[in-house]
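Of the protein chains in this complex, all but one are displayed in their positions.
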Amino acid sequence: MTYILNRLLSVMLTLFLITLVTFGVTNILPGDVAMMIMGTQSNPEALAGLRESLGLNDPLAVQYGRWVGGMLTGDWGTSLIFKQPIAELLIQKAAASAVIVVMSMTIALTLAVPLGVWAAVHRDRWQDGVSSTAALMGVSLPDFFWGIVMILVFARGLGWFPSSGFVDPAEDLAGTLRHAFLPSLALGLGLMAHLTRMTRSTMTGILGQEFIRVARAKGLSERTVVWRYGLANAIGPVITIAGLQIGYLFGSIIVMEFLFSYTGMGWLTYQALLNRDLPLIQATVFVIAAVVMLTNLAVDLLYVLIDPRIRLG
Amino acid sequence: MDDIVSVERLRVEFPTDGGTVVGVEDVSFSIAPGETVCVVGESGSGKSVTSLSLMRLVEFGGGRIAAGEMSFRRADGSLLDVASASASVMGGLRGNEIGMIFQEPMTALNPVFTIERQLTDGLRLHKGLGQAEASARALDLLRGVRIPEPERRLRQYPHELSGGMRQRVVIAMAMACEPQLLIADEPTTALDVTIQAEILALINRLKREKGMAVLFITHDMAVVAQMADRVVVMRGGRVVETGTVTQIFEAPREAYTQSLLAAVPKLGEMQGKVLPERMRLIGDAETRAARTAIAPRKPEVLLEVRNLTTRFPVKGGILRRTVAQVHAVEDVSFTLNVGETLALVGESGCGKSSCGRSILRLIEPTSGEVLIGGRDIGALNAFDLRRARADMQMVFQDPFASLNPYRRLKDQVAEPLMNFNLSSGQELASRVLDLFDRVRLPREFLNRFPHELSGGQRQRVAIARALAVNPKLIVADEAVSALDVSVQAQVLNLMMDLQEDLGLSYLFISHDMAVVERVAHQVGVMYLGRIVEIGPRAAVFGSPAHTYTHQLLSAVPIADPRKRRFGEDLTFKPITSPIFPLGHVPAPSTYRAVSPGHLVLTTD
Partner (left out) sequence: MRRFLTFKGVVGLTLLTLIALVAIVGPLIVPPEAATAMDMTARRAPPSLRYWFGTDQLGRDLVARVILGARTSLEIAVAAVAMSIVLGLPLGMISGYFGGRTDNVLMRLVDTLLAFPALLLALTISAVLGPNVQNTIIAIGIAFTPFLARIIRGEALRVAQMPYVEAARASGTTDAMIMLRHVLPNIMPAVIVQATISLAFAILAEAGLSFLGLGTQPPAASWGLMIQASRDQLDIAPWTALVPGLAVALTVLALNMFGDVLRDVLDPRAK
């Protein structure tokens, strides 16, 4: 209980720090925000007008207060390019991205855990070589390169899946999944490569522990030793690592949604950055960081449920 | 021949990238039913490889049985060659007919499964018991190894149990299917001496009750003397000598066995002697055989510790505030004379290491005074403290971690000299040379790196480093505990030579009572942060007055098979926690003098 309270308090503090960093990165770095939005060639009067309307002439602290205050009261401002309330946009796009995040994570975990365990069991033999080399290649290929290969093979070549666009799940759920599949697969394979490597090294460590030897000395079969005794200990660390990958995933999703013209959070963030839509940049950057942080919190709490050492310790 | 195990010309190889390494070679021995055979040897002797081979577990460590036979008499009377048995036959044998316990109780249990699950899975597998029957049997097993509150333990996870209790669970696990043979691989090496005594007594009782044979692997000759019926001495992967325990201890045939035994201190052998004596080393030119007793020059106080107290905060809660305190050192006072050794003894967590570090202010004491040569160390500011450290140096336990792996040895020995600008250039170089000579390290080692040295050599470097600034006091924190027994004896003798030559004083922190008996002038016994008894070594060892000292001394295994002490079940009072709530004010330590200089704590 104390642990959870502790964590919650720490979450509030981190959220506050996240707003500071978000605001800081978009404001304190050298560069005139109005000029950033309108370009260097714009006329001075228009610039002055924009500064006034965005409240850029106020002291930074006032601007920050207004921003955070707005978010707390549900007023997230209006996007300059979409001319739409930001809160509304965010909800729409976040739902679209959630499909990809869940799908790619599922693909990655279902493939990576067995592969990683298999490699660890056959450490330094050909099985390990094959899976480790495959994982290394997976880690090394940029996600968007995967994406391009997917488009070439599955969309243009075989025509199994659409290569771009997004369909509202309320209208056509199967369509949503079909559109999300290729970007999820491309992201999932990259993730899988990381997770396979991590699972392998975690499992290698566990298989070298004394309690594994004790389990063998009890006469338990290798299968029980590895998949029960070993994996039960690996699951916690692997989930933690998967949680940390969420951050990586939210970076890659920007590229992937751009490539597949999939209109989710990543796409929205990209549009905001490309068009210097300051209110939207701040909102998307904040939301992504907050989601990453909260996911890690959820993973930590899950770990507490899994591992008796923390649950009862 | 009705031996339960007969190993013939066993050879185990470890294929590596750099070619095949031979683990053991030409190893033969046998075990009769109901007999305890001890395999003893120093590190690298192949004793563990032998025991793992018998379980065919050596294969999981990258080893391969290259030659030899290991016949095992199964429960039904048939003979089985373990060396060539199939994996499925071995599966039916392991944990069922042969049980095994390992060195590290802290890691031997699966942290995410309950004790019950770990105790029952072997029973369900080998004996085909159902969940309920297996659980009932598990409860019996826990009672059999005398674990308090066995019902509760079943539902607990390993981290909720102390090290001693965990080792009992591991033994219960190994005993679950009533094996004919129990293999114990250094089962007490990681345990405190009182818990070691309990576990040894437990193994003896179970062996007696079940008529089971025991293969006991250890590096400790004293444990061998206590446990063995017969002994196999190993060295460098080969058997040196085999014999009954009395033969080996009283009439060893091989030179190696003789030198190994000579280097082992026997508790009680210093009875009637006042001064410390050097360790016996056969064929060692370094030992000054003629002058074995170490007499201090003249009584003159060097170190005076008054009411030293060190507490560590236990952080917790939302704001990481201090919620409790570990009373690591509690109202400790003593004096140490020039040229003498004061040993602080006690079990893990008793505060002996914290006490040493507090004196050097490597950790900041909470209160109390430390005077070296009349100067109060506690009152010095950071600058003066750095200067004062030239007078007091430290030698650490782990010879592998106490030297920086990326610095040449000469630079590490020179560092203290450079810190105090004591010498430079040519003078510095020659001083470092002197130091190497003094600790009897070859001069070729000057430019080497630590990984090129053995444990004993590294410890000599650590001593040279400590000597560099001509200190008056050296705090030796378990300085020889990690070393093999013959190396340990050499390093101890070096330390005693240095004491005699340079008039050094040692604060000798150790858990090893037999070593302390040989090297100390004064002994302080620590328990829960306090010194419970202190005085001249002869008095403390000869007529111990505190219950804890009694307990400690009665738990020490003696390297003499005629002085067996673990026949009956032993249970010592477990050590309580040194963590107290914030406001706790402990009573001051008050002492009663048993004889001049021999004090016993009267505070509870």
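Note that the chains are named A and B in the order they appear, and that numbering of residues resets to 1 at the start of each chain.
The working rule: a contact is a pair of C-beta atoms (placed from the backbone, for glycine too) under 8 Å apart; a residue touches a chain by one contact, two chains touch by 3 or more.
Because the structure is a prediction, the values reported are computed rather than measured.
Across the complete structure, the visible chains that the omitted chain touches are A, B.
Interface note: of B:G19, B:G128, B:G272 or B:P405, the residue touching the hidden chain in the full complex is B:P405. Per the touch definition above, the residue from B:V22, B:V314 or B:V469 contacting the chain not shown is B:V469. For the options A:Y64, A:F82, A:W227 or A:Y270, the residue in contact with the chain missing from this view is A:Y270. Touch with the chain that is not drawn comes from one residue among A:M103, A:V167 or A:I281, which is A:I281. Where chain B meets the missing chain, the touching residues are 320, 360, 362, 386-387, 389-390, 392-394, 396-398, 401-407, 412, 415-416, 419-420, 462, 465-466, 468-469. Looking at chain A, the residues touching the absent chain are 13-14, 17-18, 21, 25-26, 29-31, 36, 136-137, 139-145, 148, 151-152, 156, 247-252, 254-255, 258-259, 269-270, 273-274, 276, 281, 285, 288-290, 292-293, 296.
Throughout what follows, only the chains that are shown with their structure count from here on.
Across the complex, chain A is touched by residues 55, 57, 60, 90-96, 99-100, 102-104, 107-113, 121-122, 125-126, 157, 159-160, 170, 173-174, 176, 316-318 of chain B. By the touch criterion given at the top, residues 2, 5-6, 9, 209-211, 213-221, 224, 229, 232-233, 236, 306-309, 312-313 of chain A touch chain B in their complex.
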